[in-house]
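The next block holds one structure in the form of structure tokens; read it before the comments.
The other protein chains are all here in position, but one chain of the complex has been omitted.
Let's look at chain A:
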């Protein structure tokens, strides 16, 4: 624990996360069954509360965000013979993201002239968002997510309409995706982060639209992965890392359906020879298209509310 004198840091002796007896026994049968993917490989998870607007419809007297959005992906269903527990240990979490957009607003006088809008992105995990408690200071993975998000969004905003201005996109991850199932050993690792990034792109896109910032298109994030299923590699859209023991490779795209353009592409893992790569990217685009459909429907709904109101 880094000692941050501006925060309350807790016992100086240091604390450790609880260790559950189940997971340190070598007996595999006592381990809780891994959740299984019940969706067909080409079906995305349900998105809840696709666009829950809080305090954004009011402008003027209440200083609040220019735009905001909330995204929640359903958690994988519990194994049928596992009673739903209320403890934090056996959790299968969905993804919960909130995004606020502030701006466009004038840059401070000290800032150098910019002919287009300056986009800055912040992605931060809440301390309780993951199995292991996160600190308050941004770590490398959060900065990495921020950079990827900026790449995905920069090409979408029509920047030269706001010279000398800045816009901030801030995402708080209330609940992140897990990297693996509980009993699993290490493994190559951060698959959850890719799923988080695809959610970040989608939710940021919604918040930017809500803020009324001109864009060339509504960008959506999509994720596809190559997983080992019964010994054979197969492609799945929108994989949940805890549902698959062996994820071989994953690809995430930020995709603009109207222009058929990709703004951000990130592939990780072992894709083998060239052919697999293209197929993987195509599948990620399919996933993005699915997210885009939900996104557009939600934006239409919001627009109707706004029009009806004013």
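In this text, a contact is a pair of C-beta atoms (placed from the backbone, for glycine too) under 8 Å apart; a residue touches a chain by one contact, two chains touch by 3 or more; residues count from 1.
We take it that contacts and distances are computed from a predicted model.
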What protein name does the UniProt record of the undisplayed chain give, "Ribosomal RNA-processing protein 43", "MIF4G domain containing b", "Proteasome subunit alpha type" or "Killer cell lectin-like receptor subfamily B member 1"?
-> "Ribosomal RNA-processing protein 43"
Taking the entire complex into account, which one of A:133, A:161, A:259 or A:300 touches the absent chain?
-> A:133
Residue ranges of chain A at the interface with the undisplayed chain = 6-22, 24, 54-55, 58-65, 68, 75, 85-94, 96, 98-100, 102, 105, 122, 124, 126-131, 133, 136, 138, 168, 170-172, 174-175
